[in-house]
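Please read through the structure below; I'll follow up with questions.
Shown here: the complex without one of its protein chains, the others still in place.
Per-chain numbering from 1; labels A and B assigned in written order.
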Amino acid sequence: MSRQGNVSLRGVAVAYGPIRVFDRLDLEVAQSEFLVLLGPSGCGKSTLLNAIAGLTEIDDGEIWIGDRNVTWLEPKDRGIAMVFQSYALYPRMDVRANLSFGLKVARTPRAEIERRVRTASEMLQIADLLDRRPAELSGGQRQRVAIGRALVRDAGVFLFDEPLSNLDAQLRSELRVEIKRLHQRLGATMIYVTHDQIEALTLADRIAVMKDRTFQQIGSPQEIYQRPVNRFVATFVGSPAMNFVQGHIAPTTDGPVFRSASLRLPLPTYPFANASIDERPVELGIRPEHVIVAPEAAHAHEVCVEMSEPMGSDLLAWTRLGDLPLSVRLPAETKLTPGDRLRILLPEHRFSLFDLASGARL
Amino acid sequence: MSGTTLIPRGRPPGKLSPARMGLYAFLAICALFFLTPLYVMLVTSLKAMPEIRQGYILAWPSAPSLAAWGKAWFSACTGLSCNGIRVGFVNSLRIMVPSVIVSITVGAITGYALSFWRPRGAVVLFGVLIAVAFIPYQVFIYPLVRIFSHLGLNNSVPGIVLIHTIFGLPTMTLIFRNHFAALPEELFKAARVDGAGFWRIFGAIMLPMALPIIVVAVILQVTGIWNDFIFGLVFAGRANLPMTVQLNNIVNSTQGEREYNVEMAATLLTATVPLVVYFVSGRWFVRGIAAGAVKG
Partner (left out) sequence: MRIGSRLAAHIALAPALLIALVAYCGAMSWTIWISFTNSRMLPSSVFVGLRQYSSLVANERWQVSVTNIAIFGLLFISLALMLGFLLAALIDQRVRGENLLRSVFLYPFSMSFIVTGLAWRWLLDPTFGIEKVMRDLGLAGFHFDWIVRPERAIYTLVAAAVWHAAGLVMAIMLAGLRGVDPELWKATRVDGIPTWRVYLFIIVPLLRGSFATAIILLATSVARLYDLSVAMTNGGPGIASEVPAKFVMDHLFDRGNVGLATAAATTMLITVVAVIAPLLYWQQSRPGARRTA
């Protein structure tokens, strides 16, 4: 089984009858990279994963894994392994049989099967469960077995289809860490589908944000988080959500300026994509944790606290800047009552400006 | 003296109210209605002919005897020969066993192929199968007789096995297809990623999961095929006539003196196998009805 792991999608198109699901998608995944396909339901991420796996036929384009064109190959010949959301363990087989089924199909010698099953079950701490049936296992154990089944295949590319969605929050964070450790240990390429942006941010080397079956942005978690390329990505990634203030930008003699109601924010160093800026309606985005509380600053804005949400590790204050709502992240110990006034600064280098009509970053 | 506590004890009052007694009475009367034919058959088969002629159809035999049963089994006249209905019993077995096996196998494979693999035209095929389930057999029978006679299948056991498979296909396909379609698709995907092909997935994964529906299918087919009359009459051939056909011959084609006790014994003998299946299978029989009823 080839352990090559770089995946390349070139001009991939998938259609269901007359409906074009994808049209000419390109994606490059490097060897040993952990790529997350992130997006809301219906954005096409699972379909794309199924296409890479070979479970769905593509109607145009090519898929390459390593130096092989796998576009027409069955899943078993692509050098991939897959972990499913509902674990999909074979109910009438015990764990050992579940793990070895694929190897038996491939006529792997018995000694080799035993070796791989042992290695995988030790790595995932399921070695004492080998004689049990899936029905006797807990959700977390089942998911480990599902991952184990993928591990024994000794594949170059691992595909994960929302594997943690069926688990409760605590198990989810436990297994998330396990998957990351697995990736570090194996060095295999992993393509991971999820709608949970926290999973994406913690696990990924790169994130491909999808919406309506197109890639919105592909980049490192840092890039996606700090410099979202459009309003959708800015809203989808990051919790608590980014603040958005509607207003206008206009070129002035001192440089471009953002205006909204009584708020006036100069933008001397904002890296506009287009050098020439004309007057247009925009949305200014700034994340709650980037709002600086500065009681002593001279040019601070004053906000009025309406409500506060203690979130354990921090406090989220819902405030009003004049008429405009603004959420601000504060240390958990801060004592706030509705009606308090805060003095804050809005650092320009943390702004994200989006065209109001198209949502694209300026 | 401690005060009386207000905790209600015992059965709630009025449990055996007049309405409830009426309910049980009505149900008992219905039960009698349903049991009477069976009782009458049993009782008649245990009497001697004189007693039947003089007596009272509902009376318990004065001297119950299994003589009529022996006669029915060993020497009743079924048309030309008088070897008893045991010939029919054996024939019914010889027809039923292969028919059940073949019809369920074909139905299971067809249901499996239609549920997970869905090749082109699958929907049309399935639609045709369902439609046929409602159409009376008379629409198909004559051409089938002619085709079978051309193929030399007429009046043979393979022929009638094939007929039972043909006419059992809609229901069998339906129940297997519905069973498989209710299984999670990810199971199927995982097996494909593991490299299993069409037959491997069927044998190693799907069939072990289909045991309940196989039991249901067996019950439906055993009962249906054993009770069949029309196909046995047309396709089995004189050497292979099933028990139902022979029974009808005993009763309806006897000239002269009719021996009601023998007739009733033969009837009960014919009813034995399905009754046993019914009582043994219990809840599964009802499940079978539910599965077969899902046609609609």
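Rule of thumb we're sticking to: contacts are C-beta pairs under 8 Å (C-beta built on N, C-alpha and C of every residue); 3 or more make two chains touch, one makes a residue touch a chain.
Nothing here was measured: the structure is a model prediction, and the numbers come from that model.
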Q.
For the chain not shown, which residue from B:26, B:60 or B:74 touches it across the whole complex?
A. B:26
**Q.** Positions on chain B where the hidden chain makes contact
**A.** 23-24, 26-27, 30-31, 33-38, 40-41, 44, 52-53, 56-58, 106, 109-110, 112-114, 117, 119, 122-123, 125-130, 132-144, 146-147, 165-166, 169, 173-174, 178, 197-199, 223, 226-230, 234, 244, 247-248, 251-252, 260, 263-264, 267, 270-271, 274-275, 277-279, 285-286, 289-290, 293-296
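The criterion applied here is as follows: only the chains that are shown with their structure count from here on.
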Q | Whole-Å gap separating chain A and chain B, where each centre is the average of the chain's CA atoms | A | 57
Q) Which of the residues in chain A end up touching chain B in this complex? A) 50, 53, 55, 74-76, 80-82, 84-92, 101-102, 105-106, 149, 153
Q | Contacting residues of chain B [partner chain A, same complex] | A | 184, 186-187, 189-196, 200, 204-205, 208-209
